[in-house]
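For reference, the structure is listed below as structure tokens.
With one protein chain held back, the other chains of the complex are shown just where they sit.
Per-chain residue numbering starts at 1, and chain names A and B are given in the order in which the chains are listed.
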Amino acid sequence: MRIPASLLRRVTLGIGIVALTLLALMPLTSTDAAQQAGLPLLTDRLWFRIATTVAMFVVLASAWNIIGGLTGYASFGNIAFFGLGAYATGALVSNLHWAFAPALLAAPLAAAAFAVLIGLPLLRLRGHYFAVATLGVGVAVGEVVNNVGPLGASTGLFLPIVRSDLLFFYLMLAAAVLAVLTTWIILRTRFGYGLLAIRENEEAAAVIGVNTLFYKVAAFAIAAALTGLAGGIFAQWNSFINQENVFAISDNVSMILMAVLGGAGTLLGPVAGAIVLELVIQTLAGGGSEAVYSQIALGILLAVCVIFIPRGVIDFFGGQSRLSLGYLRRTLRETSA
Amino acid sequence: MSQFVQQVILGVLLGGVYVAVALGFSLVWGVLNIVNLAHGALIMVGAYVTWFCFSHWHVDPFLSLPVDAAVLFLIGYGLQRGVINRLIRAPLLFTFLLTFGINLVIVSLLLLVFTADFRSVTPSYSGAGLQIGTIAIPYIRVASLAVALLLAGILWTVLNRLRIGAAILAVGADRDAAQLVGVDLRHIYAMTFAIGAAFAGVAGGLISTFQSITPTAGDPYTLQAFAVVILGGLGRVSATVAGGLLFGLIEVLGQSAPGLGSGFANAIAFAVLVIVLAVRPQGLLGRVA
Partner (left out) sequence: MGGGKPAAGAVSVVLALLATACGTSTSTNPSPSTGAPLVFGASVSLTGSLSKEGGLTKQGYDLWLDWINQQGGIVVNGVKHPVQIKYEDDQSNSDLSATLVQKLITDEKANFILGPYGSAATATDAVIAEKNGIPMVEANGAAQAIFNKGYKYTFGVLSPANKYLTGVLDMAATLSPKPTTIAMLTANDNFSVEVAKAVTDYAATVGMQVVFNKSYPAAAPDVSGLVSQAKQANPDIVMNSGHLAEAIAINKAAKQLGLNAKIFAYSVGPSTPDFISALGPDANYVYDGSQWTPQVKYHPSFYLSVSDYVKAYEQKYSSTQPPDYHVAESTAACLAFQKALENAGSLDPAKVRDALAALDVVTFFGQIKFDSRGINIYKPMVVEQIQNGVHYTVFPSTVANGSPKYPTPDWSSR
């Protein structure tokens, strides 16, 4: 596959800018340092925690979008990649006392390798069947990890605390940029057109010479690597991982919600979806005795969103449509009975 | 050996509950193309109805099953007609999101109304059973299995012998064609979902007899229903029955699998599911798509 020279230049430039910015800010990896530097925003640990969580879901939703949105294979097993990444890094740091940096490299590798392994048999399935098979993988892998002694079994793994909220924010942000950049590159290459062709009509794609199995497995592995990377960062950031917090099926549902609400198959849709939904969830979270009402509000909000703007927020706020009654009426007519 | 027989019996009896859990889920998925994430919440509504009748009016849990069905039928009809119908032509993932929201609302409402206290339905005969040698067969579980099979029979009859069933199957096969021959789509959608919900309600009533009830206790059953439907295959009542019984067997035998900690039970059940899918995507008894 040939990448146009102009594209390459732009990508290199983009990576360069991001890398330079990160390098410039790297010294500020403790909030104390930030405080001394007189940067008030950088001292707010809550802001960092939420921003890191949002960045993490940008990675997860964008990665899901590569297999679910671009290729059309709705995976309910991406959470297995997140969990495997977390446990790869976690076990290396906690059991073998590796440094975090090399241990983090193992996360995407382990996740991608596992994706190839299960992708070869499962990517032959279509639609619902693929969805449920991957769901089965997600549940089964989590349950197995929960029973394996060296991985801490049900006690979970504890990692040494690294006291730097900024470091993890930058790492997660870098992963998010990487995920978006990867999607951007895919969308502009032959590989990406192949994936879109598979989504629209897999038989036709095969006829025009797309090696469908290879393309699908590659997309799955890329999505897994990104998801696993986020898992590895999460492990060290959270310092405690167990089945419950890294293999939560509800997190897999969240990433799908985000990608679909934002606009599956688009470059920035999953990003917008992740930012908006996670911020809404975080805003509605908490609260004392009224907590149950915010849960109800969240449920109704979701229902209203999918009923009235089913093509995603990106389509709603940008693109050809404008926020108008006409738009709402039109989408309702197209989707309702 | 008798131990193995005992485990098989318990597996089949548990499978009966899974059949009841999955019938409505399968109908809604097959006909409406909706993966109903609120299914577990609907099951719990049924469980609470049974509990309410039992604790306030001392109604036997099996006698209140028709009440569960009626209440859930109405809720289901209203939900589909008022809410889900607005999104019925959207892709699968959108209705998926919608039902996720509905699930959140129902679970929260249950928490508001019934609080988080653990409720349980324990009729006087709850411990009675048949004892054959060392093998115990609890009556209440046998009755659950019987009800599940009865439900399957009712569903089969409705779909294959009644006008409404013909209309539901027609809509499931081809919406536009069904509409052309004069089927009222909105009504049929709502009826389908209502029947699915009614079955969920009955399943909830059955579950209340052996498990404690909380607002979130239904969540795992959505996952189980998912698995059962896939294991058996989508689109046939007999396939759901087979899938449910098989899944119950796998779970119980997984708990006693030699050499492995029974903590692996869930892992085994879902690994079998994945393998079945990889080898025979249409399910064990499903029609080839």
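Criterion: contacts are C-beta pairs under 8 Å (C-beta built on N, C-alpha and C of every residue); 3 or more make two chains touch, one makes a residue touch a chain.
It should be emphasised that the depicted structure is a prediction, and the values quoted were computed from it without experimental measurement.
Colleague: Going by the contact rule already stated, which one of A:W98, A:F158, A:Y193 or A:F308 would touch the omitted chain in the full complex?
Modeller: A:F158
Colleague: Using the touch definition up top, pick the residue from B:A116, B:L150, B:A173 or B:I275 that touches the left-out chain.
Modeller: B:A116
Colleague: Of the listed residues A:S62, A:N146, A:T227 or A:T266, which contacts the missing chain in the full complex?
Modeller: Of the listed residues, the one touching the omitted chain is A:N146.
Colleague: Of the residues in chain A, which ones touch the absent chain?
Modeller: 44-47, 49-50, 53, 143, 146-147, 153-156, 158, 161, 163, 165, 238-240, 242, 244-245, 248, 250, 282, 285-289, 291-292, 294-295
Colleague: Tell me which stretches of chain B touch the chain missing from the display.
Modeller: That gives, for chain B, the contact residues 3, 6-7, 10-11, 13-14, 17, 108, 111, 115-120, 122, 126-127, 129, 131, 134, 136, 138, 140-141, 207, 210-212, 214-217, 219-221, 251-253, 255-256, 261-263, 265-266.
FYI, only the chains that are shown with their structure count from here on.
Colleague: Taking each chain's centre as the mean position of its Cα atoms, how many Å separate chain A from chain B?
Modeller: Their C-alpha centroids are separated by 32 Å.
Colleague: What residues on chain B touch chain A, complex-wise?
Modeller: So the residues of chain B touching chain A come out as 29, 35, 37, 83, 85-90, 92-94, 96-98, 100-105, 107-109, 111-112, 185-186, 189, 223, 226-227, 230, 234, 261, 263-264, 266-267, 270-271, 273-274, 277-278, 281-282.
Colleague: Would you mind writing out the residues of chain A in touch with chain B in their complex?
Modeller: 74, 118, 121-122, 124-129, 131-133, 135-137, 139-140, 143-144, 146-147, 154, 249, 253, 256-257, 260-261, 264, 292-293, 295-296, 298-303, 305-307, 310, 332, 334-337
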